[in-house]
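Every protein chain of the complex appears in place save one, which is left out.
Every chain is named by a letter (A, B and C) in the order it is written, and numbering of its residues begins at 1.
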């Protein structure tokens, strides 16, 4: 026996509405996805933030994107140490089993995780430095990015946004530390993409490797 | 300079369509979400599988659900050892910072991660037993669940579905090993929910603690 | 041409779900309500507050309650001066045209309008005293109630809740200033009821005329 409650009834009602409409209209495709298995074109790594819906932004339906969501859309470096690495497992499955063609890292404005990293690295959130802070230890992935942002001597209020974009670059770099990613990129089977979206304005920027900067798509 | 390409143009086109329509119609709300911050009612832990869209099933818009997605919607046990734990970090942020009211674990049929666990535990996938297999080490979280399924002496073809549901129970149990989850559940600030959906048929079942079984919602 | 936008698509989706399920299952009744007209048993006067759903609390379906909602569930005194009185119009229609059998005033905890009245009457919100403040002028209805609460010399933090309940009594008194309400009550065709609900705890209290106090139902 586990500690669990029934689904709140407003969600039951909404589900039944979905079943009778969206599912009914698409059941042929959903059944085929069940029978033949998924074949997503891309993997997206985005934030858990409730304000970021990659499927909405890209008008995507079931079957298009394999989506991993974690705090601050981070990819840690490859560490095959036998421990549990959820992000690395998702990556490995997407690239080696599903053979996705694109790997998209999608960052966003006003990211609470990135703000926490700024606070922690600037000494304003000692509780995040503790060993027992899961958020703090996860944001350690972004420490090298914070150091690079710091070198730019920005006004303090500009640091979070700069670090949101740096987080995408840290993830793009770390992606290349995974042998299966590196070889798929080098053989042309996989391309990497860095995106950043502004939650309020709905703007979307991509990382342009030629100019080494983010630009509107 | 990082290894990255511009966004494929079909996605640029779809994004621009979204910006001109959905974003334009909802920009007042999206700006308010940016200004005031998110206040999601629930956290959902679901699979990366491209065929599972919790926001679609529940007719949810930006701001409603804080969503973590990993392989097989697993929650590992609480291990405050100073290492990087992406799922635990997402949980900690949702429960302690965002103070979500519901924690929903959403499993699904035909889960590739669960199938991998069956293969690994039944000796049919020795490569997943290797220390360097990220998927294998991640699926270790589900080993105790596999042992329980095995005790039921099911026909082999019934094992994956049974383990998909067991994975939800393993996650519900592991959730209670996090002190901040346990105390929020005990004080009535948080309720846990286990759901399983059939990708092809669109059915939705919930874990009923009274009968200790899954039932249609 | 008017300043208006299409409905946000998440609401369109939810509506279509309702149409395909709830409406489909109840269409016989809804069509009869359309053909024969409504015949509600009760009128409810409740607050606009998004946290108060009288139909949810009482498991009510279409056709049961004629519901007027305004700030702080107030009924102003009868003033047949030829000006526009939305609450009085709703009352008149419910009692004389629909001949409802019950008139229920439903107040609630943490009412923003009542809090505004406390602030205004205690001199802490001069902006609400201005002629142009619609909220302030509307809350004038509750001034006599504030004076009575003040006489009880409560601790300041107890005043809002006391005034929430007093607002229900003010409305019950003002109801009897409408000749059509008075005569329907006196002839036994109509009964009045005062209720107060606690948003967080879900408690419900009713005004007991015998003890002149609120008690749990």
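By definition in this document, a contact is a pair of C-beta atoms (placed from the backbone, for glycine too) under 8 Å apart; a residue touches a chain by one contact, two chains touch by 3 or more.
Since the model is a prediction, treat every value here as computed from it, not as a measurement.
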Review point. The chain left out here touches which displayed chains?
Key: A, B, C
Check your understanding: Considering the entire assembly, which residues of subunit B contact the chain that has been omitted?
Key -> 25-29, 31-32, 36, 39, 41, 59, 63, 99, 101-102, 188-191
Practice item. List the residues of subunit C that touch the chain left out of this view. Key: 1-8, 11-12, 14-19, 22-23, 27, 30-31, 33-35, 37-38, 40, 43, 48-53, 55-60, 62-71, 74, 76, 80-94, 97, 102, 104, 109-110, 112-113, 131-135, 137-141, 169, 172-173, 175-176, 185, 191-195, 198-202, 204, 206-209, 212, 217
Practice item. Over the whole complex, note the residues of subunit A touching the chain we left out. Key: 5-6, 8-10, 13-14, 17
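The rule we apply is simple: only the chains that are shown with their structure count from here on.
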Study note, to complete from the structure: Distance in whole angstrom between the CA centres of subunit B and subunit C is 42
Exercise for review: Please report how many Å separate the Cα centroid of subunit A from that of subunit B, as a whole number.
Suggested key: 14
Check your understanding: Which subunit C residues touch at least two other chains?
Key -> 13-14, 17
